[in-house]
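Every protein chain except one is present and positioned as in the full complex.
Naming follows writing order (A, B, C, D, E, F and G), and every chain is counted from residue 1.
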Amino acid sequence: MNSFFKYFTDIFNGVKSLLKGMSVTGRYFFSPGSIVTQQYPENRKTLKMFDRFKGEVIMPHNEKNQHHCTGCGICANNCPNGSIEIVQDKIETPDGKKERIIDKHIYHLSMCTFCGLCIKSCPSNALSWGQEFEHAVFDRSKLTKILNKPGSSIIKDITE
Amino acid sequence: MKEADFRDNDTLELFKHSGGNILFTTIDAIMDWGRANSLWPLTFATSCCAIEMMAAAAPRHDFSRFGMEVYRASPRQADMIVVAGTIVNKMAPVLKRLYDQMPDPKYVIAMGACAVSGGPFFYNSYHVVRGVDHIIPVDVYVPGCPVRPEALLYGVMQLQRKIKLETLTNPRKTENLQ
Amino acid sequence: MTTNQLMFVIFSAVIIIFSILTVTSRRILRAATYLLFVLVATAGLYFLLQFNFLAAIQLTLYVGGIVVLIIFSILLTSHLGDKLEAPGWKKTVPALFVAVFGAVMCTITILQYNFPMEVITGSDRTKIREISYSLVSTEKFGYALPFEVISILLLASMIGAIILAKKRKD
Amino acid sequence: MKEVINPPVRNIEDEEYHINIGPQHPSTHGVLRMVVSIQGETVKSLKPHCGYIHRGIEKMCEKDTYQQIIHLTDRMDYLSAHINNHVVCLLVERALEVAVPERVQYIRTIVDELTRIASHQLWWGCFGMDMGGQTCLLYGMRDREKIMDIFEESFGSRLLHSYYTPGGLMGDIHPNFQKRVKEFITYFRKKIHDYDNILTGNVIMQERTKGVGILTKEEAIDYGVTGPIGRASGFSCDVRKYHPYGVYDKVDFKEILGTQGDTFSRYMMRMHEMRESMKILEQLIDNIPAGDYSAKMKAVIKLPAGEYYQRVEAARGELGVYVVSDGNKTPYRMKFRSSSFSNLSALDHMSRGFKIADLIAIGGSLDYVIPDIDR
Amino acid sequence: MFEGVPLQWFLVTGTIMFFVGIYGFLVRKNLITILMSIELILNSVNINFVAFNKILYPGHLEGMFFTIFVIAVAAAETSVAIAIIINIYRRIVNIDVEKMNEMKY
Amino acid sequence: MDFSIYDFTSFNQGIDKFFFENLTPFWATVVEMTIIGLVFLIFYALVALFLIYAERKVCAFMQNRVGPNRVGPYGFFQLIADFIKLMLKEVIPIKNADKFLFNLAPFIVVIASFMAMAAIPFAKGLHAVDLDIGILYVIAVSSMGVIGILLAGWSSNNKYSLIGAMRSGAMIVSYELSVGLSLITIIILSGTMQFSAIVEGQANGWFIFKGHIPALIAFVIFLISSTAEANRGPFDLAEAESELTAGFHTEYSGIKFALFYMCEYMNMFIVSSIAATVFLGGWMPFHIGGCDGFNHIMDFIPPFIWYLGKTFFLVWVMMWFKWTFPRLRIDQVLTLEWKYLLPINLVNILFMAFIVLMGWHF
Amino acid sequence: MSAESLILFFIVGAFLVGFAVVFAHFVAPHSTNPQKSEPYECGIPTEGVTWLQFNVGYYLFAIIFLVFDVESVFIFPWAVVMKELGMVAFVEILIFFFVLGLGLLYAWKKGALKWE
Partner (left out) sequence: MDNATLKERILELVPNAEYQENKQFPTFIIPPDKMHDLALKLKQEADLAFDFLFCLTAVDRIEFFEVVYHLESTQLKHQLELKVRTANRENVAVDTVCDVWRTAEFHEREAYDLMGITFNNHPDLRRIFLDENWKGHPLRKDYVDEVNIIER
């Protein structure tokens, strides 16, 4: 007899639990306000990343096309996966000293893991985070970038 | 999104075929429209980027707006494979086989630094394939580690643009791409 | 040729062709599929004869029941690539002889017998209500007893099947 | 009359049949491959084949400095990335005997717990999906996005942050951090009821999980199964309790122990753990002391020669790291004792005698992260 | 509305089907195919029943009821037969009649 | 009651007469059926497409998403894109598969559901055939579908599909019983199996209300078992994604897969429309005895709308099931059927017979 | 409209669906590679033959199903006239159900309804 009743209580409890679950989905179905979707390409205008967003490593240039990078290579050393290659150039400064400056600051976006070590370790704060995230391309070689813009030069610090 | 907002338009130009006659262009347009807007991905994910792929399918970013939420577990019914995550030497033949088993036309998105180039495991690792394009032909590269869901959606839109260049007279033959 | 004749010809052609295929196909599941066609075509014949109820029963029991069961057992007992052995000549020739001989004899007999033609009169359609009444009624032309007996038959076959098929615990 | 022969009795129901699940399979949570011997649909034995995502992280660590290693640990158990970072940082700090500022410890603890919740949310979704309720996955992901927002605002990325460095943090938390965490707690306290309604109480799910995949306490210890799975079996193994790090010794939280050791109790364990984590968060979030976000560290970190071991409680169980240093800036040998790896070894034992569908549920309740197994 | 198809046509169809079934029954070695042949035979009989009923005794239902009961019995028969076949298969992993003599106890 | 504005009977008869007057009976039938077949096929495809779209939207809303919205207004052309894509997709021939059966299987499934649709009344007089054994016919025809699934699973030379096919085979045949038996409850009440007569019988109250508790129980059982019949979640263990990748249609690609995919939705539609017809009065408007004004207003809504409304409501309920519940395990599925639904059903039939005997029904 | 027109209905359906398949066959691209037509098994080459492990559970249900199917088919006509015949029909079905209930009970007790 006991098992007979259990048979029915089982059915009852089971149905109850199922209805409970259905109430959750049902409630969401009827409350379109709970939709959380951000419609990406449509909201492109208004979409703003958080200001600390790590999109890519960039080298800010000022309006005179100048940057801070000295070409010391510390960032390349610190980068855990070799995403940065520094090609140095030797020039002769006006006062006759031989000096190394940056020729190409090559940045492999395709390998970067956005760990931030390069930015943190750069002694002259030449690098920073870019907010761009739309990187998809058809050709992998497009992902290798030269961060210092052509013809750019280094900002001489006031302290010098 | 406007054409100019996209990156890498110059590479896209290279894919363009010279136009056919008008009848064919309409058919092509319909065909490409169908294909581009109905990309069913294969459930294929190996590591971290997979989580972001799931996030892209999640309510916040909602893949399904692109008609892509129909994840197919069987490659026979999938149109596209999103290689999300690292591919290692042991996995490479599996990936190749899965790709081979998909019906034409099929597309590949390399998602994440690992799939694009080996990413953090490019140097010093003994078991990582440095970019899935060594194994299968890749249509769109989406760098990032991990890729933001938005970036993936952007990559999908890039792929859609690429698909829209196909023509009936000059169909895409994946086997010849390699 | 009337619609009915055409239909009949189609159906009997399907029946004959696929029943021959059923007994000659060397892939067993295909044989079962051909059998399925035969049975569906038979159901079609019943529809043609306006025994709708019967046709539905044919579909439910034969097609949806027996054939499914047969397919199930085939799925369990044979592999995809399996082919049945071709029967040897020693078996085929006598069997063929018997079958063809019998078929020809019977056909000749049937064709020679003079059945009354053109007898169709009265109600053209068998109503389900009539069938139901005679199935349940206990009077003359009532089938209440067989109806109950069927239940016993079913009980027996079920018990038999379970006893046979249940895994013995040893 | 013919002689009576007993035909050779071949019991075909007992013959084994192998079925291959994975590497590309929706419910192996990645690229695990399992070769399952089944009999009928009952699992006789199971052989996990790993290595489909073996990336050689341990080898790579031998070439990297300690700061660089952090970004590799992120990619092991990517769902508890912060906790993985934490273990390496703790190890370095312990080896160098650096005093980490109080603020850092608080933040680390909070972030660890947030990570744990995020990981469990994702697990809940995946488990629901393994059980066939796809909606669960989407609800889990939906709520997880809130945590992702908190992370992204402060650390700049969603999943893998490389936020901890030996000695401290990469940067300070965002001013909004506390506010957002509090918002999240109120939000999630509501949503977790939905979780209960839709899955926990569901009769189908209960029938499918209760009494399935049982692991006793002894077996759990024997297999080295830790984390929620071990605790579901009654194995009290919370590193946060026994070897406290961060500020876990200052907060009040319970280590909840299960008794059944079945899939359902593993499930419940994580549900409880999410609530416990929220409790921890509530205690800490208002009390973050002011101070530096990093201790003073040398630019090049060299550990004194010797061996070090550090354990923390990751979302999936105990995470250990063993370092042999020869005094260089790179470790001589680095071994990660990942929780999923040990947990996986019990899968064979747990799933024997259950159905394939149960295997999926058991696998879901194990919540393995494949790169954590393979490294 | 039914007209035009002579009774003989039905009978001939039934006959041919019947003998095809007989042929299968004699030739086939696999138990399941034998069972299928038997179904063919039963089916051919059913056709005859129904045709006779419809064309010769249109007001009556005997032929139909016979058919119904034949189908019911066939179903019962099949279920038991399949149970036996499965049992045999479990014992000797074969369902060939010629191998069946191994089964003799 | 006046349904004359929406009565299709005369319309149908008119067409019928037109053909039979102008053509020989043979050609009249052929032409008529071809036209009807075409119309039905188009309807079939459209409904299937719409349902796929609806499902994607419904599940999106249940999951706090927006669902397809980028292709056409509200993403409505998504399905057309999918359809075009599937049509243009390569169909892979499978090695070692039994080609004949492999290609046949989707046909069987499609035809089974297509034939079942023939008997459903969409409005008064709007049906392809009105058999006096309507319900039995639908059950008979749809019982063929399972054969297609079994053949598909066996012939694709794949372990997953074979297991999936066996599972869904065992499941579908089991639940077929419940579908049939729960309908018997209503047949007792209405005393007929003819769909049109069943609908007429509900003119002053739907059977679900007329038949008290047994009808309600039968309705619930029908809903559950027809969900299983249609291979829908939570009974979708044939295509249990998390275990068997895609179940019996793992190896199907392109258009053949599309047929299976469509069939799933069509089956759902068919079982819902049967439920709507049998339990909820089909195209009958909602009437409350006594309130004539109300009844008149209800009469102005075309029966076709009533029918579709009820059907889609039930379809929506089935989607609701799918997107809420976790999947059952195969043994739970069978236990549910054989230990719960079937005995309850049998008792329910007796109960209903007793009620009818006593005249307690309305 | 007559029942036999169902057959035409059938033919039209089959024909049109077949047309769709054939059409798709012509427009769809084709390509081959050695692995494409191999059976899919999560990306691993299949080992051994593909066939199902013998599992009595499935077909036992099919057998019991068949029996009950016969039963349900016989109840249909009964159900139609139940209302009119009243008591007689009710008693008949009681006996019928009683006998079948025995069968169900037997199967239940024997454990045939337990899937394994």
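Criterion: a residue touches a chain if its C-beta (ideal position, glycine included) is under 8 Å from a C-beta of that chain, and two chains touch if they have at least 3 such contacts.
As the structure is a prediction and not an experimental result, all values here were calculated from the model.
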Of D:Y17, D:F235 or D:F264, which one is in contact with the hidden chain?
D:F235
Could you tell me which of D:Y78, D:Y223, D:Y245 or D:F264 touches the chain that is not displayed?
D:Y223
Which one, B:W33, B:Y71, B:F122 or B:Y154, makes contact with the chain that was left out?
B:F122
Hidden partner chain, residues of chain D it touches
50-51, 54, 56, 58-59, 63, 218-219, 221-226, 235-237, 242, 306-309, 311, 318, 320, 322, 324, 332-333, 335, 337, 341-342, 344-346, 349, 374
What chain B residues would touch the chain not displayed?
89-90, 122-127, 130
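Following the convention adopted for this analysis, only the chains that are shown with their structure count from here on.
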Mind listing the chains that sit against chain C and also against chain E?
G
Counting only residues that touch at least two other chains, what does the list for chain G look like?
2-3, 6, 28-31, 36, 38, 40-44, 46, 50-52, 54-59, 62-67, 69-70, 73-74, 80-81, 89, 100, 107, 116
Can you tell me which residues of chain A touch two or more of the remaining chains?
18, 21, 24-25, 35-37, 39, 80-81, 113-114
Hey, which residues of chain F end up touching chain A in the complex?
58, 61-66, 69, 320-321, 323-325, 340
Within their complex, chain B touches chain D through residues 42-48, 50-52, 54-55, 57-60, 71, 73, 75, 85-86, 88, 90-91, 94, 98, 120-121, 123-128, 145-146, 148
Spell out the part of chain A that touches chain F in their complex, as residue ranges.
11, 18, 21-22, 24-26, 28-29, 32, 34-37, 39
